[in-house]
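What follows is a short report on a single structure.
Missing here is one protein chain; the remaining ones are kept as they sit in the complex.
Up next is chain A:
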Amino acid sequence: MTVTLVQGILIALFALIAGIDFWLEGFYIFRPMIVCTVTGFLLGDLRLGIVAGGLTELAFAGLTPVGGTQPPNPIMAGIMTVVIAHTTGHSPATAIGLSLPFSILMQYIILFFYSIFSVFTKKADEFVAKGELRKFGMLVLLPTVIVAFSYAIFSFLSVYGAQALMKSLVNSMPSWLSHGFTIAGGILPAVGFGLLLKSMLKAKYVPYLLLGFTAACFIKFGNLMPVAILGASLAWIEYGRKRRENDIDKKFKDVENHLENVGGEEDGI
């Protein structure tokens, strides 16, 4: 199936809005879960969008912009996964892999923006110094506008402009290659989870990781709710335990101080 000009424009418009949201991290409609669903809807295949949303969201679960780092771009990954699956008839799992070049390219565009937007800071300082607060406000919002239009243009070119090329490229792939992409799509979440663990795993949390893993292996249930409940219970227990520990520590210190004071007085006498 092909993407019509109108669909291309609508997707670009959505990318513009999602791009603003990505920049501000306001409503999280920039996450693949929402981006895929909306793209699927715009292409007339809502179900495909939702399924791709679930897969892509997980692949990107650990790829977070924490501490100013930029992960591969979730908006372009979401849009292109659905578009490629829709136009070539491949499964969303294969399409995730094929969407990656677009996602990484957009990541570098954003990194480039982070650098060049530094040029506005001097002008911003000047406006504030002169008390021209309206101009200052406009200048601070300018990067958001530039980012929004970049998303619109980049996504339109990727979705509408490159579709014929994309289609012939994908259709000429041998089956072992497209199968490889499908497999990679299934393993990809591991990169995200590895990244999450890098930021939060300490030796003392390994038992919880193993508990969650084992529970999920043996509890046969449609979603992860049982594991989340298990985790919440463990967190609750730990919260109470830590608070008691703190209280005891405090009391112990009080007693220690008290004893020291008593000793000092006795020495004085």
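The rule is simple: a residue touches a chain if its C-beta (ideal position, glycine included) is under 8 Å from a C-beta of that chain, and two chains touch if they have at least 3 such contacts; residues count from 1.
Note that in this section contacts and distances are computed from a predicted model.
Student: Given that one chain of this complex has been left out, which of "PTS system N-acetylgalactosamine-specific transporter subunit IID", "3-methyl-2-oxobutanoate dehydrogenase (2-methylpropanoyl-transferring)", "MoxR-like ATPase" or "Membrane protein" is its protein name according to UniProt?
Tutor: Going by its UniProt entry, the chain not pictured is "PTS system N-acetylgalactosamine-specific transporter subunit IID".
Student: One chain is left out of this view; which of A:1, A:128 or A:262 touches it in the full complex?
Tutor: Counting the whole complex, the residue in contact with the absent chain is A:128.
Student: Taking the full complex into account, find the residue in A:13, A:109, A:162 or A:224 that is in contact with the omitted chain.
Tutor: A:224
Student: Identify the residues of chain A touching the omitted chain, counting contacts across the whole complex.
Tutor: 23-29, 31, 33-34, 37, 46-47, 50-51, 53-55, 57-58, 61-64, 66-68, 71-72, 97, 100, 104, 107, 114-118, 120-121, 124-125, 128-129, 131, 133, 136-137, 139-144, 176-177, 179-181, 183-184, 186-191, 193-202, 205-206, 208-218, 222-225, 227-228, 230-232, 234-236, 238-239, 242-243, 246
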